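Every protein chain except one is present and positioned as in the full complex.
Think of it as A, B and C in the order they're written, each chain with its own count starting at 1.
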Amino acid sequence: MSNLTLIQAVNDALHTTMQADPSVHVLGEDVGKKGGVFLATENLTNEFGEERCFNTPLSEDGIVGTAIGMAMNGLKPVAEIQFQDFIFPAFDQIVSEAAKLRYRSGGQYTAPLVIRTPYGGGIRGGLYHSQSGEAYFCHTPGLKVVIPSTPHDAKGLLISAIEDPDPVLFLEPKALYRAVKGEVPEGHYTVDLSTVREVRAGKDVTVFCYGAMVPVAEKAAEAAAAQGIDTRVIDLRTLLPLDEEAVLDAARSTGRVVVVHEAPRFCGFGAEISALIAEHAIEYMEAPVARVTGFDTPFPNTLEHHYLPDQRRVLDAIERVAHY
Amino acid sequence: MSNLTLIQAVNDALHTTMQADPSVHVLGEDVGKKGGVFLATENLTNEFGEERCFNTPLSEDGIVGTAIGMAMNGLKPVAEIQFQDFIFPAFDQIVSEAAKLRYRSGGQYTAPLVIRTPYGGGIRGGLYHSQSGEAYFCHTPGLKVVIPSTPHDAKGLLISAIEDPDPVLFLEPKALYRAVKGEVPEGHYTVDLSTVREVRAGKDVTVFCYGAMVPVAEKAAEAAAAQGIDTRVIDLRTLLPLDEEAVLDAARSTGRVVVVHEAPRFCGFGAEISALIAEHAIEYMEAPVARVTGFDTPFPNTLEHHYLPDQRRVLDAIERVAHY
Amino acid sequence: MKATEPLQVIDSKGGANGYDPGLSEEELLHCYRTMLKVRVFDETCLKLQRSGRIGFSIPNEGIEATQVGAATAMRKTDWLFASYRDFGMALYHGIQPVDMMHNMFGNAADNSRGRQMPVHFTFLEPIRFVSISSPIGTHLPHAVGAAFAAKRRGEDTVAFVSFGDGGTSSLGFHSAMNFAGVWKAPVVFLCQNNGWAISCPSEDQTASESYAIKGKAYGVPGVIVDGNDLLAVRKAVLEAAERARAGGGPTLIECKTFRMGGHSTSDDPTKYIPKEVFDAWRKKDPILRFEKYLKACGLWKKADRARIEGELREEISEAARTAEAVGPPPLETIFSDVYAELPKHLRAQGQAAFDLARRKGDAMAGDGEFPL
Partner (left out) sequence: MKATEPLQVIDSKGGANGYDPGLSEEELLHCYRTMLKVRVFDETCLKLQRSGRIGFSIPNEGIEATQVGAATAMRKTDWLFASYRDFGMALYHGIQPVDMMHNMFGNAADNSRGRQMPVHFTFLEPIRFVSISSPIGTHLPHAVGAAFAAKRRGEDTVAFVSFGDGGTSSLGFHSAMNFAGVWKAPVVFLCQNNGWAISCPSEDQTASESYAIKGKAYGVPGVIVDGNDLLAVRKAVLEAAERARAGGGPTLIECKTFRMGGHSTSDDPTKYIPKEVFDAWRKKDPILRFEKYLKACGLWKKADRARIEGELREEISEAARTAEAVGPPPLETIFSDVYAELPKHLRAQGQAAFDLARRKGDAMAGDGEFPL
């Protein structure tokens, strides 16, 4: 066990898999000598050589497109997209190619690649260094979408993603990169994709969240507890495929639900959680299903703390559904 | 008034605006002499010259990117993307640029362009000539997303879109291009963006739908009527910004709701409708909010009729919520 | 575009200007037979489409030498990232017409399980003919990645990737050429320049002197070849492949040719291509050109063509009959192959579809017409 930050845990997962499996290759802008702008790939080039961890030209389309080809031909590429905001040039490769190759070829060809990318706000990055685009990808059958919120999960989920036979988008909450620390087992271990994590038990209200919203929800739950509202917090951590049964069980267990994410509300991931509940658990609901999300605007810079859901906003929603 | 097909109505709208406003320009692959692969732009080059309606290189990124520049500098570009499935190379330009330019420049620069593109199944087009990608775009503040389902609306909404000061994605249900005919006023008229259309009144169940699902929902509603279920059908037609009040009013009026679209269910547009109801009208609901959608798979070819919601599936959902 | 003189081998009398293609008699005749097979397969598909038995097809008349000439430079261990207008390469390497017909009919025996449109083949054997994708240009970076992987493992495998003149405007072209240049990846880029991207001529596509010169932007050598001259295509592609195998990096080859038909069975080219253009290219027919060479080599007797075509017509009609008799794919193929393992939500959706069919009867197929 070592006590690591989330980004150290990511680095550890890369290190662990590269050591165990020579087919694992890391590519992206500035991932080589510099070790990535957030240092997620620090020291990998030093240790495994420029052939295993290398810089690419400035083209996300090329990074993902060539990584698909590598994956088709037996390598295990782990592509870094410097910020999730810059993944859109690769959208076609992800949505049209990586996600559909197995299906259209009847399983003859597959693209088991991992795309890692930091997402979310909290670093004064404005419109283009703060976005949370998970919903764009979760509407894409054939893809898996994973978001860790603790160092332990970051390592275990990333190892699972690298070992997975299907393409995985691995979104890392950059606001937590250095803000959280935790115990991380040494060496190889995995955290199953498609399971949720109960962050906190509670019987009055359930809060669903993921990524950087997990500590926010936790703090709001603690504040609610002080008012006698017993709040269950669920970290979804694999958004696609989602463990729908676990979500519905948790929703039914409290009959009151709050969904939290940073992304804009309209057609955001939270809508799917609400819709699942409205379709399969509506008779258990004792209050409206509340969403606490970013606003339906681009991401602002100076006022980002107003844009991002904070403890205040989550607590307010918990109170509302609890006292409905 | 003339009796036109939906695609003729689109052509009429282009013709009408090009005649009235010399700044309107049409660009895209094969839109020139050939008149587009579906003939939406037929005769425009003949009539208005190659400078007003012209072919571009095979690059959707270039089509949308240059159209943004034209719009910034006083033209009114109407870009055609040959199939919505091929819009993804332009995703970055749409999501990062067109949708965010006004915001990031404090209104100093704007991109009032229109992107027209045929979407949806029903032509045996398989994975890449059948998709319904509206949800990808509806999660994008700054953009408007419009889908007509009748010739009358196609012309009126497209004229509104061209005259709108903001970027509009205009999705045309290709399955209806020649399948529906209707009265279309001659000359200029508009249909307001951000209003829904009541297709059919009813007091037991509300079906929300759009595009090619409207006639499917209508037929299912008729079949339900034969069983004594009085079904209201609402054509959403402007998905973003959505007339949320109208949606909630309709949902409350029947207390039983079915949402229908062709796109995959997970994180589809229907989820937002369900979520709005779960958040603002749950106390009116007398049954689960049902979704009838494409499956969470890529779009198949031979079996597309199983994939697409049909009268059978919509009727089944109406019965389920009616008898819940 | 500049009228650059393309590489040619076969002259008007059937001579090869001293070039030895290094192909056995059997291989030369196999080239010939494959070109005829492409044409017969095409004819058959056109008839099937016109009579409503299949929905769609893509004509290849005029392009046969480009396809088959390039195929002769490929080994079975290589990778082929083809476009929809390349199936002569598949036929050359022994892929069976009946397996192609399964795809044309989208039946249960189709390797893609009826999920893809016609002409979107996928084969793993006897050559890696990678599942064709409709979006233009997306497969180019895949070829570069596959080539990179082969090189990393120390194999001398080459990735061939074929695309049209229109494809050079795609994003995939830019990324793939650039990455291949930097990585010196063993890739051969085959640009099938047939002069048109559906109705858009090259003047609408690019202002560059040629397509081959686009290699300059990426440090990738470019070659212009007469695409109707099978041996010229072979020569250029083989040289590029050998250089790639030896670690010399990628090459861009522009094959100048012309499609004598429409873009697809949904397209009427006479609407945008002048008749004179067709007439001029008809005289350059790649099959007649190769016949001359075979004749000069003493390998061709007039009777051969009719006999071979007769055999092929029989084989391919039989393939069509066989494929037509196979039923549609079963309902579960909608849900399988999305992921390696069927996730719970898809199992539930599939179950609901079965239940509904049981309760309410089966869905009805529409009669969608394909416009492109």
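Brief remarks on what is shown
We take it that a contact is a pair of C-beta atoms (placed from the backbone, for glycine too) under 8 Å apart; a residue touches a chain by one contact, two chains touch by 3 or more.
Predicted model only: the values in this text are computed from it and were never measured.
Listed residues C:Gly181, C:Gly195, C:Gly227 or C:Gly262: the one in touch with the omitted chain is C:Gly181. From the options A:Lys203, A:His306 or A:His323, the residue with contact to the chain not on display is A:His306. Residue C:Tyr218 is the one among C:Phe87, C:Tyr218 or C:Trp300 that touches the chain not shown. The residue from A:Gln82, A:Ser96 or A:Ser274 that touches the chain not shown here is A:Gln82.
Interface with the hidden chain, as seen from subunit B, comprises residues 25, 51, 56-57, 59, 61-62, 64-75, 77, 89, 92-93, 96-97, 100-110, 141-142, 144, 165-166, 194, 241-245. Residue positions on subunit A in contact with the hidden chain: 29-30, 32-34, 37-38, 54-59, 61-62, 82-83, 85-86, 88-89, 121-129, 175, 265-266, 295-298, 300-308, 310, 312-313, 315-316, in rising order. By the touch criterion stated above, the residues of subunit C touching the omitted chain are 169, 171, 173-175, 178, 181-182, 184, 203-209, 213-214, 216-220.
Keep in mind that, in the parts below, only the chains that are shown with their structure count from here on.
Among the remaining chains, the Cα-based centre furthest from that of subunit A is the centre of C.
Here the spacing of subunit A and subunit B, counted between their Cα centres, is 30 Å. Centre-to-centre spacing of subunit A and subunit C amounts to 40 Å, using the average Cα coordinate of each chain. Chain geometry summary: the mean Cα position of subunit B and that of subunit C are 35 Å apart. Under the contact definition stated at the top, the residues of subunit C that touch 2 or more other chains are 115-116, 120, 133, 135, 171, 338, 345.
In subunit B, the positions touching at least two other chains are 85, 88-89, 127-128, 266, 295-298.
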